[in-house]
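This is the structure, below, for whatever I ask next.
Note that one protein chain is taken out, while the other chains of the complex remain in position.
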Amino acid sequence: MIKYTSEQLFDMYRLMVTIRRFEDHLYQLFLQGLVPGTLHQYQGQEAVAVGVCSALQPADIIFSTHRPVGHGVAKGMSLKSIAAEIMGKADGCAGGKGGQMHLTDVSVGMMPSNAIVGANIPIATGAAIGFMLRGEERVSISFFGDGAANIGAFHEGINLAAVKNAPVVFVCENNQYAASTHISLTMKIENVADRAESYGIPGVILDGMDVMAVRETAEKAVERARRGGGPTLIEAKTYRFMGHSRGDPGKYRSEEELSEWRSRDPIPKYRAYLEAQGIDPLTLASLEESVDERIDEAVEYALAAPEPDASETYLNVYAERRK
Amino acid sequence: MIKYTSEQLFDMYRLMVTIRRFEDHLYQLFLQGLVPGTLHQYQGQEAVAVGVCSALQPADIIFSTHRPVGHGVAKGMSLKSIAAEIMGKADGCAGGKGGQMHLTDVSVGMMPSNAIVGANIPIATGAAIGFMLRGEERVSISFFGDGAANIGAFHEGINLAAVKNAPVVFVCENNQYAASTHISLTMKIENVADRAESYGIPGVILDGMDVMAVRETAEKAVERARRGGGPTLIEAKTYRFMGHSRGDPGKYRSEEELSEWRSRDPIPKYRAYLEAQGIDPLTLASLEESVDERIDEAVEYALAAPEPDASETYLNVYAERRK
Amino acid sequence: MSLVNTTEMTMAEALRDAMRLAMQEDPRVFLLGEDIGIKDGFGGGFTVTLGLSDEFGHERVMDTPLSEAAIIGAAVGAAMVGMRPIAEMQYGDFVFVGMDQLVNQAAKMHYMSNGQVSVPMVLRLPVGASRRGAQHAQSTEAYWMHTPGLKVVCPSNPYDAKGLLYAAIRDENPVIFLEHKLLYGGKGGRKEKTSIDPIMEVPTDSYEVPLGTLKEVREGQDVTILANMMMVYRSIAAADSLAEEGIRAQVIDMRCLQPLDLDLLSEAVKKTNRVLIVEEDNLTAGWGAEIAARLGDEVFYYLDAPIKRLAAPDTPVPTAATLEEEYLPTTEKIVEAVHGLLEGG
Partner (left out) sequence: MSLVNTTEMTMAEALRDAMRLAMQEDPRVFLLGEDIGIKDGFGGGFTVTLGLSDEFGHERVMDTPLSEAAIIGAAVGAAMVGMRPIAEMQYGDFVFVGMDQLVNQAAKMHYMSNGQVSVPMVLRLPVGASRRGAQHAQSTEAYWMHTPGLKVVCPSNPYDAKGLLYAAIRDENPVIFLEHKLLYGGKGGRKEKTSIDPIMEVPTDSYEVPLGTLKEVREGQDVTILANMMMVYRSIAAADSLAEEGIRAQVIDMRCLQPLDLDLLSEAVKKTNRVLIVEEDNLTAGWGAEIAARLGDEVFYYLDAPIKRLAAPDTPVPTAATLEEEYLPTTEKIVEAVHGLLEGG
């Protein structure tokens, strides 16, 4: 039973392929020493960002993390603005001031991504409270990882959202690791979603490598929140194919584990699903080609973009009074 | 089936009556303007402090809160040192520097009580980790209220204790209120103990007005911790008969609620239990008398004790190197 | 020439009035904190929000669980989507539980987003020693002055309190608003032991006292005393006693530490050539250190004596009355310090 239009199905595929190839391209640039700062990459987790963001209305907003490229692309940011920001260029989405961990484009609802693990949870709750007070039927999404599930902000932010019935959906991307530390060392229980019971809200565990499953679950939770049914804690079991950040070879992970999860790569899985629905592989191939073109364009744009002028350093510390 | 000696039973009664009458006496002093600082009183919750502390070995330690008098008395602090500290006198347990919210007597295992709600939870976990590393068979206890169950330190402290299997027992005194805010406004679930599941440790709910039930539950949890079985979260349903602090008339609580809980006063309940065990009411009466004498002595001592010398202000900021 | 309608107000009443008027005028303004709106409750730690939940309801005067990181974090999030939250810490010292949300989020959000997002919020911190010990007495100005992106306000009287709070609510940036416990003017059971309760005629309408301004509260040609909150009163008392010795001490109320009106200070010191900074918090790396360092550079050649600072010693705040009194700068100590200054230091 396909309840999505082929346009929606294509869109999801386009976004997932874009994220994967864009991140792979950035990694190559890093190897060539062309990436000035750090890199926390999203390959392997594409189904979560795309599944959740495709379940949103345009006016809904997302709060991302130190690993924001997938969320930014899925929410509709331009590849140019992301690439330029990662390269520390003036035309970056934050003028080079934010950098890879601080991507933002309010015009598409991508709120500033946060390099403090877990800090976006109470912030997303506050945005949702803001929507309630303004009578706006908007929903806010908080993305975070398995590591974030053990920090105080997770507990306080979700509990506040629960008692205020705030229109926020908490999406935990459990990729099994917080940097080099496996989740078995940081929690005695297996599922982050089981912690939803402490706050009296629904907790849902799902296969984060299945974009359709993610989208359907996200749609239910987002509509529930929009209708005043309060927050949901979604735990997407997933995996990152790269190290934690730029130079991390990831030796703390076994080869077997990595290849086992690679075998569940969300993109070939979804491509097989599309083909099973009778979609012509050539269409997908041409779509992938257009993705590559857009990525090359964006990277060229970023590499050619000017550095921010030194005088920018002193601007935007304080916001001016709006009349 | 009485598994406690009559001496132990008497001891518990003596301690509960001491706490009740001592706090009542301090309230009278407050009304006479003789208490310089603040007061957060323990009347109504005596069974929890006495039940838990009587389950401990002498070398075990407790971490108390802004409402520490009951814990301090139950752990064996002298009434004189408590009264003098509350009066801000030099002979107070902390020389007048700590005050009512910062009672401490390390010689009896009463670690400095904490005026930051929830802050003693990770500290108690750290002490327990210290015992493990030192190979000492000691247990640390963290007391806190229902309000503390919603703060980040609760989540981080208990989770760390759980993953390290630390010998610590968390005792939540759920007296239904955090200052003027009823628990129904701060948590969507009913029982704090249910949050134990988030950390993979046992959670136990008990009638905090029944000192025997508290002691038995505490003994199991303390021995479990001492044997390396890890932490337990105990939730004692209890009630405070006074306002939140010194001048609070507690109008946010209904008369019915207060009188309903007063009808479950832990002291007459325990006294009835003792008499049912055949203990002569006269023995209890004389015991109460000796309590009153000791309280009067302690209050006189405190009222007569000297103020700390101004020069003390500058001492004990930094600890000297011990050779 | 329309007469301004005024009425007698305590600090608590003036602060409450500023919030009430702001909420009436602007639906984006809302309050959140512990025990601030509970029916028959406290009206916040020091009665400042008493009655507001009856007028505006429990959504706009929102009681929260005991979760300071979530209180500040939610204020940041709400401000980012167009609201103008006023969050209360029941005591200023509890801000450290939510410090990341203030220092790493609220203060840096506008800059890190290159101006795309701003965080128009006020965080109210009751400060100052009040016989409750080290975790219920800190003033904390210096932490906020060292955090770019925050504004820091510390009124000493009801008129300034109402005007500065009203201006802070309308500011586009996170404002740390310090309120001294002994100046609230609480009545009955809520009256603080050692409080000075300034009561003043305050305009009933809304008005702004612009952030970034300081106020000379006493003229004097011989020495300039810079003080804030409770220390303004002790400095004025000291100036009165100095006047009896013919020493004319100027007192400037440092009601806003960020942005800082350095020109006003420089002009003042150019005339008096001697400066004493009086600060309730600990001496080392206090707000006074920055003022002394700035003026020591700006008006170096006008100084006839070194810039002196009188502050609390570098100890946590003790609880007992005799110790708290020793800890706090007193009028006598201020007089003594001025004498030292006049003898060329």
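Before moving on, here are some points about what is shown:
Letters A, B and C mark the chains as written, and numbering starts fresh at 1 in each.
The criterion applied here is as follows: a contact is a pair of C-beta atoms (placed from the backbone, for glycine too) under 8 Å apart; a residue touches a chain by one contact, two chains touch by 3 or more.
Since we're looking at a predicted model, the values are computed, not measured.
Interchain touches from the omitted chain, evaluated on the whole complex, reach A, B, C.
Only one of C:Val29, C:Ala75 or C:Val97 touches the chain withheld from this view, namely C:Val97.
Among B:Gly88, B:Gly152 or B:Pro231, only B:Gly152 touches the chain that is left out of the view. When the whole complex is considered, the residue among C:Gly82, C:Gly212 or C:Pro306 that touches the unshown chain is C:Pro306. Among the residues C:Leu15, C:Ile86 or C:Met112, only C:Met112 touches the chain that is left out of the figure.
Of A:Glu260, A:Glu275, A:Glu289 or A:Glu307, it is A:Glu307 that touches the chain left out of the display.
Summarising the interface, chain B meets the missing chain with residues 61, 63, 93-95, 97-98, 102, 104-106, 111-112, 114, 116, 119, 121-134, 138, 140, 152-153, 155-157, 159-160, 163-164, 315-322.
Residues of chain A that touch the chain left out of the display are 36-38, 88-90, 92, 95-102, 114-119, 147-148, 150-153, 178-181, 185-187, 246-249, 251-252, 307-314, 317.
The chain not displayed touches chain C at residues 93-94, 96-97, 99-100, 102-104, 107-108, 111-112, 133-135, 142-143, 145-146, 148-149, 258, 281-282, 284-290, 292-294, 296-298, 300-301, 303, 305-309, 314-316, 318, 345.
Everything that follows uses one rule, which is that only the chains that are shown with their structure count from here on.
Separation between the centroids of chain B and chain C, computed from CA atoms only, is 36 Å.
Touching two or more other chains at once are residues 152-153, 155-156, 159, 163 of chain A.
Touching two or more other chains at once are residues 64-65, 67-69 of chain C.
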